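Would you mind keeping the following structure in view while I ask a few things?
As you look at this complex, bear in mind that one protein chain is not there, while each of the others sits in place.
First chain written, first letter: the chains are A and B, and each begins at residue 1.
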Amino acid sequence: MELGNLFDNLALGISVAVSFKNLFYCLCGAIIGTAIGVLPGVGPLATLALLLPVTYHLSPEGALIMLAGIYYGAQYGGSTTAVLVNLPGESSSVVTCIDGYQMARQGRAGPALAIAAIASFFAGCVATVIIALAAPPLTKVAQQFAAADYFSLMVLGLVFAIVLARGSVIKAVGMIFLGMLLGLVGTDVNTGNTRFTFGISSLFDGIGFVPLAMGVFGIAEIVHNLTNTERRDLVSAKVSGLMPTRADIKQSIGPILRGTALGSFLGLLPGGGAVLASFSAYTLEKKISRTPERFGKGAIEGVAAPEAANNAAAQTSFIPMLTLGIPSNPVMALMIGGMMIHGIIPGPQVMDQRPGLVWGLIVSMWLGNLMLVVLNLPLIGIWVRMLLVPYRLLAVSILFFCCIGTYSLNNAAEEVLLIAFFGVLGYLLMRLECEPAPLLLGFILGPLMEVYMRRAMLLSRGDPWVFYDRWLSFTFLVMAVILLLIVIAPNVRKKREEAFQE
Amino acid sequence: MQIRLKSGQDFATGLLFLVIGIGAYYIGSTYSMGVAQRPGTGVLPRILAWCLIGTGVLMWIKAFVGPGEGTYRFSWRPVVMVLLGVAILVLYLTVFPPILAALKIQGDGSPIIAVTLAMLVAVTGMPNTPWRPLVMVTIGVIAFSLLVDTAGLIVAMVVSMTLAALGTHETRWREFAAFSVLMLLIGYGLFIYALGMPIKVLPWN
Partner (left out) sequence: MRRRDFIKLSAAGLAGAVSGSASAQAAWPARPVKLVVPYAPGGASDIIARPWAEALGQAFGQQFVVENRGGAGGMIGSEAVMKSPPDGYTFLLTPCAALTILPLLQKTPYDPQKNFLPVGRVGDTISGFVIHPSVGVKTFQEMVAYAKANPGKLSYGSAGNGTITHFRLEIVKYKAGIDILHVPYRGSADSLNDLLANNIQMMAEINPLPHVKAGKLNLLSINHPKRSPEFPDTPTLTECGYPGCDMISWYAIWAPAGTPADIIQKFNAKIAEIGNGADMKKKLQSISAVEVVVTPEETGKFLAEEMQRNAELIKAANIKLE
């Protein structure tokens, strides 16, 4: 893209985004998004659905700016609960829980939250630049991915989920399979048959991510902490410093850069690459680190990389929508709905016909990220102070928010019941030292894998070799196998050594 | 040759995987497999069930053959509690339906409640598991789901928070009372006032 052209577009974008009204909408979106992200249960999708009618009365630019602000604002907020109380607000925050919460338990919640915000800001800026410079050619790259490639990518993602695990590999594998099975519960969209629903109609649409996460992460954690009083009190009492140290920042630079790159790429894939962003970034950091044993115990790279990745992916997932009119996830679909209500049909012509809208949105995304980091950094002090609340009260409030947050999603009391069920299951798993993160990742990836597997088989007219023939798919599968071997090999060697010793 | 259980935890984990895996396979085998070009409903359930069973077997191998000195001591409590949990489930499937119908408790929730309670009983059987926090918190959540539709948000919140607070002996009741008022205000302010969710607040609305 010619530089002159780019400056013209940016100037146009700035003139649209920096109007008093649009700045106000951007700020509204950022604030609402952060609040939504912090609240367990309610997520950006539900909020956007609620606010869509309101945006009808705004200008199309204002509407999109606000909706977008809510979406990436929620990414900032979601990491807050992940770090503070081990509750993932959204699927992208599951990985942040792993090291972020451990850092909080060590009294380092402040630096964790700060690095999360800084990483997100950096990633958001870079992603915005990417969108501005290279949206159309990147879209072409994303178009190379067909169903078989997505399937293999998901398989690779599942192997990443194994690497994530702190403890026993076999248990992590078991958790992934269990998670995938849980993901299958519900109606099989292709055939209309219900699977594993036992006739319970509230399960027909499947198990929601929110009840599962609230139960397995939230309730199980509460029960565990209420049971083990000594361990817990030692930790929450000290809160050392709110800001990250020099060492923290130095350690985070690499992860932030790599996470941004990975997330920016994965966000482009309309078929759902963004969901892989956070944990592939985490896995990458763990694998290339010289001290991988720190991961899972409060390594700051384990917060910086996923946060950068998921924010970058959230921004670049706008690209397919802006260039082709294709939504990468349900939130984008809602935004397309918002555009169409204003009579704008999304597609390749939108960039030409309404450049003000597109570039205004792009510029406001950068402004929104700036507003968010300015908003969130001071809030860290407040959040961390909340941790000083005696746990007997904190537990009750977590319970409170889990229940009401989940109930408010669909006014469905059965979903709250599911929290109870998964709470008990989660506690059981915790006692058995089986980690919840691979469970949730399997839960998300399993159904996706099935959709792509079926589509790939349908398109290949029943030929299973399609996964081998397509070079992308083949590459991902080979990477998955190699990674799996790397993970298993040390274990095997260790066992052989022990056998020899006996 | 003496086979000694090296790790109760690995054994239990393996057992969990095997039970779920076999159960999933049993249910999944009723789903059709489709053809190569159109993989059917049953393909992934069966594959995953096998994988889970395989993982369970590996865990058992590790439990018996893995590193460790085999200092695991057998105790009756887990077995008793698991059996009790199974008994609850069986009771639910056979005896409860007419009782529930008579009391006019209906809705889909009851199977989930039954399974949750059964699991709860079984899990409290684990060694070193004080029953109080686990049971009270779980019952608190269940109470919320049962009350919120009929009695409104405030009642549901108060009951469930109180039940949860009962789950730990650290609770100081005056402090708790003040705190719950605060929580109710925040909850109302956020969800009802700010977000405008159509949730019933008081029992008589």
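Here is the rule we go by: contacts are C-beta pairs under 8 Å (C-beta built on N, C-alpha and C of every residue); 3 or more make two chains touch, one makes a residue touch a chain.
All figures in this text were calculated on a predicted structure; none of them were measured in a lab.
Note on the undisplayed chain: of the listed residues A:P346, A:G360, A:G405 or A:G442, the one touching it is A:P346. Across A:P88, A:P111, A:P320 or A:P438, the single residue that touches the chain missing here is A:P320.
Considering A:S19, A:N190, A:S289 or A:T475, the position touching the chain not shown turns out to be A:N190 (whole complex). Touching the chain that is not shown, out of A:S15, A:Q144 or A:N228: A:Q144 (per the contact rule at the top). Contact between subunit A and the absent chain runs through residues 48-50, 52-54, 56, 143-147, 189-192, 204-205, 270-271, 320, 324-327, 333-338, 340-341, 343, 345-350, 451, 455, 458-459, 461.
Methods note: only the chains that are shown with their structure count from here on.
Taking the mean of the C-alpha atoms as each chain's centre, subunit A and subunit B sit 26 Å apart. If you check the complex, the residues on subunit A that touch subunit B are 39, 42, 47, 50, 170-171, 173-174, 177-178, 180-181, 184, 188, 190-191, 193, 195-196, 198-202, 219, 222-223, 226-227, 229, 390-393, 395-397, 399-404, 407-408, 411, 413-414, 416-421, 423-425, 427-428, 431-434, 446, 449-450, 453-454, 457-458, 461-464, 498. Across the interface of their complex, subunit A is touched by residues 9, 12-13, 16-17, 20-21, 24, 27-28, 31-32, 35-41, 44-45, 48-49, 51-52, 55-56, 58-59, 62, 67, 107-109, 111-113, 115-116, 119-120, 123, 126, 129-130, 133-134, 137-138, 140-142, 144-146, 148-149, 153, 156-157, 160-161, 164-165, 167-168, 170-172, 175-176, 179-180, 183, 187, 190-191, 195-199 of subunit B.
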